[in-house]
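A protein chain is absent from this complex, but the other protein chains hold their places.
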Amino acid sequence: MKLSEIAEKLGCEMVGRDVEITRVSGIDEAGEGCLTFVSNRKYISRIKTTRASAIILGKDVPPVDIPSLKTDDPYFAFARALEIFFEPLSPEPGVHPTAVIGDGVILGAGVNIGAYAVIGRNCRIGKGTTIYPHAVLYPDVVVGCDCVFHSFATVREGCRTGDRVILQNGVVIGGDGFGFAPLKDGTFYKILQTGSVVIEDDVEIGANTTIDRAAVGDTVIRKGAKLDNLVQVGHGAEVGENSVLAAQAGLAGSTRLGRGVMVGGQAGFAGHLEAGDGAVITAQSGTSHDIPAGAVVSGSPAFKNSDWLRSTVAFAKLPELARRVRELEKEIALLMGK
Amino acid sequence: MKLSEIAEKLGCEMVGRDVEITRVSGIDEAGEGCLTFVSNRKYISRIKTTRASAIILGKDVPPVDIPSLKTDDPYFAFARALEIFFEPLSPEPGVHPTAVIGDGVILGAGVNIGAYAVIGRNCRIGKGTTIYPHAVLYPDVVVGCDCVFHSFATVREGCRTGDRVILQNGVVIGGDGFGFAPLKDGTFYKILQTGSVVIEDDVEIGANTTIDRAAVGDTVIRKGAKLDNLVQVGHGAEVGENSVLAAQAGLAGSTRLGRGVMVGGQAGFAGHLEAGDGAVITAQSGTSHDIPAGAVVSGSPAFKNSDWLRSTVAFAKLPELARRVRELEKEIALLMGK
Partner (left out) sequence: MKLSEIAEKLGCEMVGRDVEITRVSGIDEAGEGCLTFVSNRKYISRIKTTRASAIILGKDVPPVDIPSLKTDDPYFAFARALEIFFEPLSPEPGVHPTAVIGDGVILGAGVNIGAYAVIGRNCRIGKGTTIYPHAVLYPDVVVGCDCVFHSFATVREGCRTGDRVILQNGVVIGGDGFGFAPLKDGTFYKILQTGSVVIEDDVEIGANTTIDRAAVGDTVIRKGAKLDNLVQVGHGAEVGENSVLAAQAGLAGSTRLGRGVMVGGQAGFAGHLEAGDGAVITAQSGTSHDIPAGAVVSGSPAFKNSDWLRSTVAFAKLPELARRVRELEKEIALLMGK
């Protein structure tokens, strides 16, 4: 496809020669016929060495020697360019004869269900949804339209999802919350987890992530939230609209994130907390306090990121600081005639 | 059901009107006909605003305006109240025709095995145990009575569980321990993991948690221990009786926890360590030293929690401390006539 045609599809301004493009590649791997992109400033120096035939760039990047597509949002343009050339996986159409469909199940039009999938009694699955082989829905699950559930995803009894929800492989929705009443003899009494999990529209959940059902009420993942792999969401927690949790992050029970909250990889929240809209908790941080809207916090325990950065610099020099204090003590002792 | 009847079932004292109760709810979600509870002091202020018809409270909580059930242990009473109103998931009875049962398998009375479950040769499963669809037992596994193994749980060859063991979805019991002998050419030589995993009675293991088999001998999870989701237990480790590991915690190989040890979320233990009875390691902490019985430790590396708390307060003020030391140095220089 001609670069000019791609420019038109993506709404970009073309600068330079109208070359032929056959695929989209990363900047280092790109060769003849490749369209590449730079959105992370870290890679700008590589524009000189790329063998790509053309490049998608921000409008603020100075002119380059190869043909380019200029746009306000190069990352989004790259995302759309991928769609031009890439044929995504298409599922086997229809319901595989080995799928087990329980009594009372209602399937919408165009639902695909793969080999050995198990759909429990009274489940309802909206039109256009694909259940890959070996996904399991327990009884009474409600799934929206145009969802994609990959192999080994589980949705436990009575949980509900909206439309366009993507579950990567091995996701567990609605496992029992971790609730036990400690008894006097040191043992623990299991608390029935009578609640459920609700996943709203346009949520994507990464491989092997676990979202527990609540003891009472619902654990909720709001519209547009994105959870990476191996994330833990405890019972009764709530992830706000368009919030993002990076891999291996964890929320303990009953913690509530507002809208657009960003949680870094391996970060954690204790239970019964709130993080306000737009709060950011950076990677590996941990907090046992509420986080105000818009705050950026770091560390374990977490506090204001800008202060934390200065504390970490000082931490690396802490032995030297201690040495200087010892020195001062000697000098003072001398001055005081001790 | 009348509140007085619930009071009698739970052994609580009823205070106030004998209202009709139809279900149990969280304090914020509760409405007409709901019984709710407060055990976490954080929620006491919400008693004034709840729309619940009645509330379970500790005996030490001052009188409230709505009917209440007073008890020494409101959390336990709440757990039991849930059982009155909630009908838990019941499995499909019997052995599903698609389940694959290997040669020499012995099933106790009342065992339920779901669709597509695979039970390896020579397994023994005790009476009343339920294996949900798509759980897999490798050969020579021994399972006790009244266990519940959820979909996509795996129990590898030769592992053994006691009675009333619950495996949530995606649990892996007995994957190969991470054992390799480093060779001089930089490669690693796989060490056969010839041991096994033993899970004692009344253990619950959370979704996608992994417990490795030992190189020699057994990895052991003792009676009554509770492991949350995404926990890692390395080969040859031992989790003591009634110990609790929160989500994403990890034990490296050959580490042994005593009885009633509490491990916070995302906390970790290096290998070949011991934690004494009742030790507590708080969330995100990490230790490469033994922990004495009863100690509460925090931080990475972990030390005494009360000291750590003071150190973290000082850490947040570290840049200011460094500034004050610089100031002192200037003043001393002045005094010393430098």
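For reference, chains read A and B in written order, and residue numbers begin at 1 within each chain.
To be clear about the criterion, a residue touches a chain if its C-beta (ideal position, glycine included) is under 8 Å from a C-beta of that chain, and two chains touch if they have at least 3 such contacts.
Note that the structure is a prediction, hence the values are computed from the model and not measured.
S.K.: Using the touch definition from the top, which of B:14, B:252 or B:275 touches the missing chain?
M.R.: Residue touching the absent chain, from the options given: B:252.
S.K.: Please identify which residue in B:124, B:289 or B:317 touches the non-displayed chain.
M.R.: Of these options, the touching residue for the absent chain is B:317.
S.K.: For subunit A, which residues lie in contact with the unshown chain of the complex?
M.R.: Within subunit A, the residues touching the omitted chain are 24-26, 29, 40, 42, 73, 75-76, 78-79, 82-83, 85-86, 88-89, 98, 114-116, 132-134, 150-152, 166, 168-170, 202, 204, 206-208, 224, 226, 228-230, 241-242, 244, 246-248, 259-260, 265-266, 283-284, 300, 312, 315-316, 318-319, 321-322, 325, 328-329, 332, 335-336.
S.K.: Name every residue on subunit B in touch with the hidden partner chain.
M.R.: That gives, for subunit B, the contact residues 100, 116, 118, 134, 136, 138-139, 152, 154, 156-157, 170, 172, 175-176, 178-181, 183, 186-192, 194, 208, 210, 212, 214-217, 230, 232, 234, 236, 248, 250, 252, 266, 268, 270, 272, 284, 286, 288, 299-301, 303, 307-308, 310-311, 313-315, 317-318, 321, 324-325, 328, 331-332, 335.
Rule of thumb we're sticking to: only the chains that are shown with their structure count from here on.
S.K.: After a C-alpha superposition of subunit A on subunit B, what does the rotation angle come to, in degrees rounded to the nearest 5?
M.R.: Fitting subunit A to subunit B on C-alpha atoms yields 120 degrees.
S.K.: Taking the mean of the C-alpha atoms as each chain's centre, how many Å separate subunit A from subunit B?
M.R.: A distance of 24 Å separates the two centres.
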